[in-house]
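A single protein chain has been removed from this complex, and every other one stays in its place.
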Amino acid sequence: MVDQALLSIEDLAVHFPIGGGLFSKPQMLRAVDGVTLSIKPGESLGLVGESGCGKSTLALSVLGLVDATRGRVMLDGKAVGSEADRLEVARTVQMVFQDPYASLNPRQTVRRTLADPLRLHGVTNGGEVADRVAEMLRQVGLRPDQADLYPHEFSGGQRQRIGIARALILKPKLVICDEPVSALDVSIRAQIINLLLELQAEMGLSYLMISHDLGVVEHMSDRVAVMYLGRIVETGGWREIFEQPRHPYTRALIAAIPDPLTRGLAREKARGEIPSPLNPPPGCTFNPRCPHATDHCRSAPPVLSPVEEGHLVSCWRAEEFAKVPA
Amino acid sequence: MKRLALLSGIAIATAGLLAALAPAAEAQTPRRGGVVRMTAPYASSFGNLDPHRSGRSQDGQVHMTIHRTLYIWDSAKGAPALELATAATPSAGGTVWTFKLRDDAFFHNGRKMNADDVVWSFTRLMSPGEGFVGARWIRLVQGAVAVERGEAKEISGIKKLGEHEVEITFTQKVEPGFLFYNMTTSILPREEVEKPTWATAPVGLGPFKFKEHIPGSRLVAERFDRFYKPGLPYLDRVEFPIMAEASARDIAFRNREVDTSILGPVQYVAYNNDANLRKNILEVAEVFTRSMVMNHEVKPFDDKRVRQAINHAINTQIIVERLARNKAYRATSWLPITVPGYDKDMKPYEFNPAKARALLAEAGLPNGFEFEWTTSQNESWGLPIVEAVIPMLAQVGIRVKTKVVEVAVLTDIALKGEFQAYIGSSQTGPDPLQTLRCYHSSTPRTSCNVTQYKNADYDKMLDEAGTTDDPARKLELLKRANAHLFDAAPVWFFNYNKATLAFQPWVHGLQANPTELVHQYPEFIWVDASSPAK
Amino acid sequence: MSASQPLLQVEDLHIALSTDAGSFPAVEGVSFEIARGETVGLVGESGCGKSITALSIMGLLKPPLGLAGGRIRLTGQEIQNLPAAELRSLRGKRIAMIFQEPMTALNPLKPVGRQIAEMFVLHQGASWREAEQKAVEALTQVKVPAPGRRAKDYPHQLSGGMRQRVMIAIALACEPDLLIADEPTTALDVTVQAEIVDLMKELCAARGTAILMISHDLGLVTDICRRVCVMYAGRIVEQQDSEQIFNHPQHPYTQGLVASLPRLGMRAQHGRRKLMEIAGVVPGITAYPGGCRFNPRCSRATEICVKVVPELEALGDGSLVRCHHHG
Amino acid sequence: MKLRANLAIGGGLTLLSLFVGVFGPWLAHTDPIMDANLMNAELPPSGEFWFGTDQQGRDIFSRVMYGAQISLTVGIGSQLINTAIGTTLGVTAGYWGGWWDDFVNGLTNLMLAIPSLIFALAIMAILGPGLTSLMIALGLTNWSYTCRISRAQALAIKSQGYVQAARVLGYGDMRIMFTQILPNTLGPIIVIATLGMGGSILAEAALSFLGLGVRPPSPSWGSMLSDARETITTAPWLSLFPGLAIFLTVLGLNLLGDGLRDVLDPQSRSRR
Partner (left out) sequence: MLGFVIRRVLQMVPMLAAIALLIFVLFSVIPGSFATGQQDEGLGLDMAVVARMRAELGLDDPLHVRFGAYVKQLATLDLGVSFRSRQPVADMIAARLWPSLKLTIAAMGFAIVIGLPLGFVAALRPGSLVDLGLMVIAVSGLSLPKFWLGILLMYLFALTLGWFPSFGYGQGGLWHLTLPALALGVSPMALLARTTRAAVLDIMNADFVRTARSKGMNEYRVVVWHVLRNALVLVLTTIGLQFGSLLGQGVVVEKLFAWPGVGSLLVDSVFQRDIPAVQGCILVITMFFLVINTSVDIAYKLIDPRIRYT
């Protein structure tokens, strides 16, 4: 199974020193703290979590832009990191960003935005570059004659299409989508979600779909991982996660959705607020907010362990929740 | 006696504009008391209150007030006069001099001056490694150089003969007045100099004692009651407000906030055009010659014809009239007007571009040449002059590249000979022999012969003038040497400075000192009751 | 003031945006009512005019935006033209507002207790001492732990959720009749958002305070509000009971919104279906189309939609819709 | 809220100065150096000499026309140096961070701590007066603001999606700095350079006053004004016209800078 994985992350930890100066010791921010994940070719993995849970850092380490403190990231069988060939990594994994307004260089035309990476990666024939840019624009639903416009001449949805085009121009195998629709107008989101799914089918892409919007994640993912304070607390197929969530945090996330459809799903809301990753609580990091926390939870950190085939949960009381309907 | 002479000196110096006014002024009886505020115009601070250390004109103002030395410059006679010495007797062909000293001169600390003070002061001037500015005047004393080089502790040429008598032996025949009138040879009290406060609180023999110095702002001295000239000084206090900025000084003077102000060319004209202000201007021909110094080691300045051509090419007269606004006298040769040896019949170089071109052609430069002209930004002997000359030289094919430097750098460059030509001002008096020796081939570049002019005939004239005992023959030789320089044109002769000092109508007793107009004799100054200063 | 009289009536409200290029209608003909204790939602995408509608009720519009017509009545009294001083006495006391960004909406240089206390000083003439006491009580009511200590904290020392609680404490300090909440939870994490929403509901219900909830999140609004107004391009296009809006949207825009959302649970129920798309883009204020403003994006649009502005039509069940082809 | 007037007036004055700077030699009636005629010294303004003549009898109008070239050269030249140093250090420091950032920060604080006029005075004393020295002196001493701003900009832009995207696409650091960051920092930097140009022209005047300015044969406005300060009571036109030229040019640049700031850099009005 490991050998077929396009992306495999093994016990990845990324720690940053924060603050510190001439006269004080820096604190350690454990942004990612022991994450194991894998994505198969053509598969979509949804990564769910709230602010500060480490999902962005995780994405950066997959892209080779942040070095692992511990563990490793293997992409297509090769290790990723500052040692790796950045160009090769770039041809394997790309990213779609959240904010379509900030993710396009305001002083570059669409053509430059798309053509420069091609040239950088060795496509030097002018005709070929132009053809591929035009083809890519068509694929994301834009007209090739729009290539010479600047980003401000496009609407948010169109910009996100450009952002997708840029991510796909090098024909990568894996695309990380970081909240790809959350900054868009509600009426535009469906366009982009549909486009991403179409492109995945067309190009055989794998997605790492980062989002806090469970609806989007459910819609787009094959498998889902839930992250909390730098760790995966629950992972499994989308159906298991959303129909039989085992971890109280996953359940709280679902309960928090203000949608009449989910109103009957779960009522176990989390209490209080997310602790600082600089100073995580001992034991299970979710214990202060968990309605089910016991003394054991407050002292011993649980391990991610399977509760059924392909469904892993990091909770001392996961078994007790097995039969509780979500 | 002496006072009368000095006062008449003013009358002469300010003749012309002041002619009608002067007798009226003389008729008044000097009033005792009051304050005079004489601006220090040349820099925004006093450099050093130790007279041995500073040769700057600005500092000299203060030194004249607080200190005294063996001689003083007599502006009226145009010669050095005895001051601390009461008699000076030469022997051994003018190389050994015996000085009788005043026995009524007291330092401001109350101690009476004696011969030891003279010996000590002169020895101090030669202290090795100190670089006292006044040392240049003592070097002619036998054994002085050995002390300066650290080879001896005492100057062999200076001997104390009695409590108030000193004998000084020189290495050559000299007129000691020309050396020892300089304030940089002031007689100082050893016990005060050795105190740590010396640098900030000078003590001397002068008519005023130091009271207060606000560095960068002003210095105040007050009357010394035991001054050796009876009845003097008149003033209670002398103040030197420092005002280097001419425009500010002008406003302050017009606003009656200061009593004297040195005038630049611009203000000289402006004040002369003002019916009130023009009545109170003191003028004097100072012993400074302004010139463009050429480096004879650089081609084509080694060629006399080229140098003459330059003198012909420049319309010096119009520059003196228009740019210097007649606040200068056109220079004919090296010696200035008030110095013996100056020939008032000598005609300056004629402005004649055609002749200049001819001379250049003769020198093999029919198309002219280009040179770099180093200059400071001084308004009277710097950049503005160069700017005016550039187009004139261009007329005869001489192209000028200007290089502007600060005065400190200019001097450095001059001493090291790192220039093609520079424009500057040289002190050319009051001793004509000393002045002309500048172009003696034995004079090193570092002590005046910046051009490196060398001529055997000229050397012979000067050598003879230095040894002859016949004053008439000496004068004759000096005149000839000066005329020789005119022809040799080691420099472009530009002008002699005319110093002009505006003073408020209530100020009396100022003197036209040609060695430096701001160096006033404060003991003779008095103010009448209309003075607003208290 | 009769019991049946609505608390707030907004009638035919027009707000104009003045630019160098001329004046544009940012809000046009908006009317709605809120009864005492009622919760009403105003839903729409960014730029549809929902936030400036709220600001105009507060009398806080700033140039280049300005009121261009219509009436705003608070318990029957017209307030849109009140003198500044009288309007001020309503603000905070009878109508209060909380904003999207609790970080920037609080003065960074003042302790939060003090900022709550200002309300009591301003509207109840309390001394600072009393006011600060009351501020601690107010913090207790919004369930801030250790309120005495928190009152002395500065905004930057609090988490986002805590800050929004402080904002709620400020808004409810003088027990206003109406609370306007402009995207109060957008900047917060989902789990925190749920808590804040619950808190708001609870406190307002206890005080009988009506809520005007403004959001782009249809789900959130229906969760809180009894009635929802959907705005599009400066106009209200539909007004419905919350229960109905997801199940029986009337306006094509609302229908599109509901159908285009990937809602949790849908895939489990119906399998993965292609989401319904609303074509085109949201128009900018300066480029509103004529007729029905939704017509360029509407699949049902006909000639009349291009030419004639549809009226807000009352359907039998109390809902309103502005469409030539509704249903 | 927007003082559009400042853009218009500032732009107009600046264009006028630039026009004079470029076409000065054609506008001038006479040569500013060689046409000294002492017979014409200090004539008041007249039909022949529009701005009068100076002490050397040179046409002040012509000198003001030529002076524009010198003064603007000083302004532009020094700002080019400042901008080059400031942006290079600032962008690299902001982008790379780490010890290099600390070092650049220290250097910037150092430069900020020594008042630039003092620093320029020292450099002028070392290099000697002259146009090139002046450009170097003013160019080496005023880059700290540019550096700070471009560092802050680089820091802000670094986290923007498009820079991240460039990194993801495999762009090298240099390429990112040149193609992604630099073009987007230009707005505020142009503002600073515009304001800085005015500052340089004033600094040139101050250094001329202190005796260390640009020197002939080039007639800079600062040196003309400084030379004419004694005649302010007797021949005011000598200082009036170069003074006005400096005032209007610097005023123009300041207004233009303010105006550009409103347009190019609306967020950072209160910084600096």
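So that you can tell them apart, the chains are marked A, B, C and D in the order they are listed, and the count of residues begins at 1 in each.
We take it that contacts are C-beta pairs under 8 Å (C-beta built on N, C-alpha and C of every residue); 3 or more make two chains touch, one makes a residue touch a chain.
Because the structure is predicted, anything quoted here is derived from the model rather than measured.
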Residue touching the undisplayed chain, where the options are B:T185, B:S380 or B:Q427: B:Q427
Selected from B:G33, B:G93, B:G162 or B:G216 as touching the chain missing from the view: B:G216
Full-complex contact with the absent chain, from D:G52, D:P219 or D:G243: D:G243
Sole contact to the chain not displayed, among B:M38, B:M113 or B:M243: B:M243
Candidates D:I126, D:M174 or D:V263 - the one touching the absent chain: D:I126
Chain not shown, touching residues in chain C: 58, 60, 84-85, 88-93, 96-97, 99, 101, 104-110, 118-119, 122-123, 154, 156-157, 167, 170
In chain B, positions touching the absent partner: 42-45, 47-50, 53-57, 128-131, 133, 135-136, 139, 148-150, 199-200, 214-218, 241-245, 247-248, 251-252, 254-255, 257, 405-409, 411-412, 414-415, 425-427, 444, 446-448, 450
Interface residues of chain D (partner: the chain not displayed): 1-3, 5-6, 106, 109-110, 112-118, 121-123, 125-126, 128, 198, 202, 205-206, 209-211, 222, 225-226, 229, 232-233, 239, 243, 246-248, 250-251, 254-255, 258, 269-272
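The definition used in the following text is that only the chains that are shown with their structure count from here on.
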Winner on C-beta contact pairs when A-C is weighed against B-D: A-C
CA centroid of chain B to CA centroid of chain D, Å: 43
Chain centre separation in whole Å, for chain D relative to chain C (CA means): 51
Where chain A and chain B are represented by their mean Cα positions, the distance between them in whole Å: 88
Category of the chain touch graph - line, ring, star, complete, other: line
Every chain pair meeting the contact rule: A-C, A-D, B-D
Chain A partner contacts - residues on chain D that touch it in the complex: 160-162, 164-171, 175, 179-180, 183-184
In the complex, chain A residues that touch chain D: 63, 65, 86-87, 89-91, 93-95, 97-99, 102-108, 113, 116-117, 120-121, 163, 166-167, 170
Chain A - residues contacting chain C, complex: 50-51, 155-158, 185-191, 193-194, 197, 212-216, 218-220, 238-239, 242-243, 252-262, 265, 269-271, 273-274, 289
